[in-house]
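Every protein chain of the complex appears in place save one, which is left out.
To keep things simple, chains are lettered A and B as they appear, and every chain counts its residues starting from 1.
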Amino acid sequence: MTFLQFVEGPLFYVAAAIFVVGVVYRLIGILRLGGERDLARPNGSATGGAILTVLRHFVPRRTFWRGSSFHFVAGYAFHLGLFVLLLLAAPHVAFLQERVLGFGWPVLPHWAFILTAEVAFAGLIMLWVRRFVDPVQKLISTSGDYAATILTFLVMLTGCLALQESHVALRATHMVFVDIWLIYFPFSRLIHTFTFFFSRAQTGATYGRRGAKL
Amino acid sequence: MQNTLLTSARTSVGKLGTGLALLLVLLMLFGATETYAQSVRAPGNAVNLDDGIEDGPSNALGDDSQSDFWRNFRGGDPNDIKQMLEARPEGAVLTTTGQHWRELRENYIRKYAGWFPLGVIALLLLYHLIKGKMRIKGGFSGKTLPRFNINQRVSHWFMASVFTILGVTGLIILLGRPLIAPYLGKEVNSVLTSASMQGHNLFGPLFIVALVWMFIKFVRGNFFQWVDLKWIFKLGGFFGGHVSSSQFNFGEKSWFWLVILVGIVMSGTGILLLFPWLVDDLRWLQLSTILHAGGAILLISVLFGHIYVGTAGMEGSIDSMLKGEVDENWAKEHHDLWYEEVTGKSATEEEGTS
Partner (left out) sequence: MTVQKAIDKFVEKTGAKVASYLDACVRCGLCAQACQYHEATGDPRHAPVMKFQPLQQAYQASKDPLSPLWRMIGRAPKKVTEEELSDWQDLIYDSCSMCGRCTLACPMGIDIASLVWVMREGMSEVGLVPPEITKMAHAARDTGSPIGVTAKKLRKILDDVEKKYDVKMHLDKPHAEVLLLDSSLDYEAYQPTLAAMAKILDRLGIDWSFSSKGYEASNLGLFSGEESIARTMVERITEAAEDMGAKTVLAPECGHGYGSIRWEAPNLLGRELPFEVLHIVEFLARMHKEGRLKLKPESRALTYHDPCKLGRRGGVFEEPREMMRDLVTDYREMKPGGVTNWCCGGGGGVVVIESARKLQLESFKIKMDQVEKTGAEGVVMSCAFCHMTFDKSSEHFKWDKKIEDMVQMVERQMID
């Protein structure tokens, strides 16, 4: 077995399994910590509040628009860019079709891929840079925050370095970082991909029940 | 201190970053191994030489004489890219300007380019060994002045990140053949160059974004003034003597305009190289590669000086770009006019102690 076959095959499957099992374990673990039912008489709907808060916090409120605009622009540039690349890049769809799912879907043309990658990179670099020049972020960031950013950056970078799709070594490099990233994911701050939903829903439900629209 | 909870975790960031970077390099070098060097897949638009053209057409000369043949070969407009790209029959196949361009690139640029940044580094080392770090007179006062706001800082480091990626990938593309291939092998060079080209093309447009952003955020305060003349005569105070300056001194202003102006050239030539069909004349592209390489070497060389003054060379400088604040004593010493402007106090008199 060549190195590429190894990182695309067994190692990838192991990494993907760790990713899935790890995420599920951690999320269930959080939920299992439980909590008590709110016994106060409701003044509004908890479910409605939860849905509202989950949706509303996708966009900063008017008052915070100025103070949040940087993170809003850079954050969306990166996150949307990443999701588009993840799901619509031709090599990714081909890989998933071949290895995992057995079916594919329409993909981005090359120029759109490049453009998306540029947007995503711009966003990620801005978010990373902000971490060490903003006094608050600098104070509160831990190694885990930097690690998640650096690792994600490297996954994206190696992917783009392999764009010519002619060198096996580059492809293998990208796969190695993908595997590391998948393994690292459930144990890191990257879990916010899922916990954002828990957090917003909890707040929305608690205060929605009290009739406050947060 | 308040943030004791967070500090311990923060120290491992450096180690982690280094580790991952090392891994990246190792994996790239992995291309050197026998199996991987040979497992190169042809790009989609490559021509397969096995498709029966190796013998050439049987009657290549036709009815032409030998000299007619060569005339035709060079015929048409030798610099018309479209004729070439579309392989029109009247198009040229061989150009002489191309030969000159290649000689310039191979024999001069590729040969000597690397010496400039190295030379700058050597000079800086020498200066540092002789003069040492420029300390703040009277040490840190503990009081700070705001110097760069958050947007200025972010735009600076955004530029620095993009520039670093472009610099590294660009140098590999330019100098890979003379510097990597002979030592690590053509295979490694091929892998690294392919990767670098993709990375360079991808990040190029981001440089333009960074350049515009940085221009907008920094142009205020960067126009030249009369005091700058004195700064030049006193050699910036790097060899002793006190120099006056406003928010930015002559050195910083020059660096700013160098980045902006050369940056514009780099952007323009870069766009041409990315989208060659934008021009009709091949010589534009040849000129572009020359200017692009020259500009890069210039910027990278001066950058080392910039990094030196910003970090090891001058105490207290880096704070301005990280925290956005500088120590008052630093400001008094290096930017006295600016200090007086923002504080309304004199930079030379001691503050009253009463």
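The rule we apply is simple: contacts are C-beta pairs under 8 Å (C-beta built on N, C-alpha and C of every residue); 3 or more make two chains touch, one makes a residue touch a chain.
All values reported here derive from a predicted model rather than from experimental measurement.
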| item | value |
| --- | --- |
| Among A:60, A:91 or A:104, residue touching the chain not depicted | A:60 |
| Contact residue for the chain not shown (choose from A:13, A:83, A:105 or A:196) | A:196 |
| Positions on subunit A where the hidden chain makes contact | 25-26, 28-36, 38-41, 43-44, 53-54, 57, 60-64, 67-68, 71, 75, 131, 134-142, 145, 187, 189, 191-192, 195-196, 198-200, 202-204, 206-207, 210-214 |
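What we mean here is this: only the chains that are shown with their structure count from here on.
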| item | value |
| --- | --- |
| Interchain centroid distance [CA atoms averaged], subunit A/subunit B, Å | 31 |
| For the subunit A and subunit B complex, residues of the former touching the latter | 2-4, 70, 114, 117-118, 121-122, 125-126, 128-130, 132-135, 139-144, 146-147, 150-151, 154, 157-158, 160-170, 172-173, 176-177 |
| Parts of subunit B lying in touch with subunit A, wherever the complex brings them together | 3, 6, 9-13, 16-17, 20, 23-24, 27-28, 30-31, 35-37, 39-43, 150-151, 153-154, 157-158, 161-162, 190-191, 194-199, 201-203, 205-206, 209, 321-324 |
